[in-house]
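Notes to accompany the following structure.
A single protein chain has been omitted from the complex, and every remaining protein chain is retained in its original position.
Showing subunit A:
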């Protein structure tokens, strides 16, 4: 275990814990609201209290424009951000990885390194963002579905759009391993397909798959935020018509950043604290991916001649 991996695991573990237990750790209830108030102190001086309150002793990260505690919102949104993104990544790798392994193993063509454009390559050219936007645009705003079912629906959509790239990556790697000599040796010794997949293909792919999972989580998190920019929040959007505003129903972090991006000049804490949480999560995952890669490289890689 190297330092990078350890740091990444520590950061991610803390945020994962926040996702699991966040709603019980939150200092306030989600409905607790700081209202406009006028207070007279002992010397007769008056203070006007109006949301948003900057970070202070009452509200560690301050409140948002409507007077809701930011830390509470972040802790409540964490489970959508962390758990859903990891869930989507796992589903993508499970489905895409099995398909890719299957297609790589049974596919007839042998590996042609870098041979123009295959049809799976073309699929990579379609930005997944566009597809998810078209599917979700009509159903997330002021939806009659519950936040949980909308989140699950988003999860299914984001899983589906991410599968092609996983398939093409796993397929390519499988083909390389399939043509290696030890697989041919196993075949000629009479090993069945299942045996080869289980004790030759998968063990050689598992490191790749592990790194791929972590990278997919980062991609999913980016997608959450990008959709948020277009007012499609994970778990649904509440749209207010009187003063046109879009609010995330689940307080998912990517959504919070997108929702408050215009406030960064006026009330910086409202924008920068959610952003910090989001970037921290991405950095934690990035360190894990890098740490794993470094670990495996030490074990397996060849060295540069130059």
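Here is the rule we use: a contact is a pair of C-beta atoms (placed from the backbone, for glycine too) under 8 Å apart; a residue touches a chain by one contact, two chains touch by 3 or more; residues count from 1.
Quick note on the criterion: contacts and distances are computed from a predicted model.
Looking at the choices "Cytochrome d ubiquinol oxidase subunit II", "ABC transporter permease subunit", "Biotin synthase" or "Peptide/nickel transport system substrate-binding protein", the name in the UniProt record of the chain not drawn here is "ABC transporter permease subunit". The omitted chain makes contact with just one of the residues A:21, A:134, A:182 or A:240: A:134. The chain omitted from view is touched by exactly one of A:202, A:230 or A:296, namely A:230.
Along subunit A, the points of touch with the absent chain fall at residues 113-117, 121-122, 124-131, 133-135, 137-139, 143-146, 153, 165, 218, 221-222, 225-226, 229-230, 257-258, 261, 264-265, 275, 278-279, 282-283, 285-286, 290, 301-306.
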